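See below for the structure under consideration.
A single protein chain has been omitted from the complex, and every remaining protein chain is retained in its original position.
Our next item is chain A:
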C-alpha cells in the first residue's frame, strides 16, 4: 500500500490541505503561482526527503515519500514537488550539492530533453546515460522550443547544447536505476490522479440531474464509472507494486526496473480507459477551464508520455520477454522476480 500515514506523508497532506484548495490549481493556471505552498513544503524540508543526511536531507524511506507524492497529485499540485524530489535524488546520488528552490529533471537524448515544469523550476538535473554523468543547469540557461503543451506543467523541449552547467559529476547510477525511480514516481502520481478524477466524476453524476433524476441512476453511467473504477484499482495496484519494489531495492534501484515498467505499461494504457468515461459522464462541463476535471486528465495525458509513451514501453518490456523462456515469464508474473541474473 502507498503509505499515506508516515510523518513525511502526513506533513505533506497537511500542507496541501491548508494551502492547495481547489481554487489554487485554477489560479496557478491563470499565472498566480502559489508561492506560499512551495515555501511551506520547502520550510518543512520535504523536497529533501530523499537526500542523504550528509547532503543536508533526511534520507526518508521510499514508502513515506510516495505517500507525500500521492497527496500532491491528488491536490493537482501546481508546484514541482515530485520533480524536485526526483532532481534532488539524482543530484544526491552523484554527490552534487543540492540547490535551493524548485528543480526538475531530464534524461538527455543527444543535446535536448523533455523537461516538466521547465518554466517554473529554477534548476534542472540532467542525467546523461552516454556519459554516466549528472549535470545541474539553471533552467533559464537552456533554450526552449515552442509547442502546445498538454498541461501547464507538462514537458517543454529544452536544448542544452549552448548552456554551461552549474555543477556536474560522474555517477554510477545506471540508466535503468534512473528510469525505475522516475517511472515509479509517475506511476504513483497517475494512480492518485485517476482516483481523484474518479471521485470527482462520482460526485458530479450524483449531483447533476437530467430526465428528473440524478445521472448516477442511469445504468449506462454506472457501468462507465464501474469500468473506470476497476482501472483505477488496477492502476493503484501497479503503482503500489512498483513503489514496493523500489523500497525493497533501495540500494540498487535497477532491481525495481521491471516492476516500474509493468506499472508504466499498465497505467499508460489505462489512461484512455479512464479519461474517456470521465469526460463523457461530465458532459460539456468537463470540457471547461472553469471546472476541475482537466487538472487531472491533462496531467494524465502529459504524464503518460514521460520517458516515452506506453507503446514504447510495452515494446521494450515485450522485447525482453520475447527471448526469455516461458518459465521465466511465469515466474515474473507470479512472484515479481523477473529475469534470472
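As a working rule, a contact is a pair of C-beta atoms (placed from the backbone, for glycine too) under 8 Å apart; a residue touches a chain by one contact, two chains touch by 3 or more; residues count from 1.
Note that contacts and distances are computed from a predicted model.
Trainee: Of the options "Tryptophan synthase alpha chain", "biotin carboxylase", "Acyl-CoA dehydrogenase family protein" or "Nitrite reductase", which is the UniProt protein name for the chain that has been left out of view?
Mentor: Its UniProt record gives the name "Acyl-CoA dehydrogenase family protein".
Trainee: Looking at the whole complex, which of A:180, A:198 or A:293 touches the chain that is not displayed?
Mentor: A:198
Trainee: Among A:142, A:158 or A:238, which residue is in touch with the absent chain?
Mentor: A:238
Trainee: Considering the entire assembly, which residues of chain A contact the chain that has been omitted?
Mentor: 1, 195, 198-199, 202, 205-206, 216-217, 219, 221-223, 225-227, 229-234, 236-238, 240-241, 244, 248, 259, 261-263, 265-266, 269, 310-311, 313-319, 321-326, 329-330, 332-337
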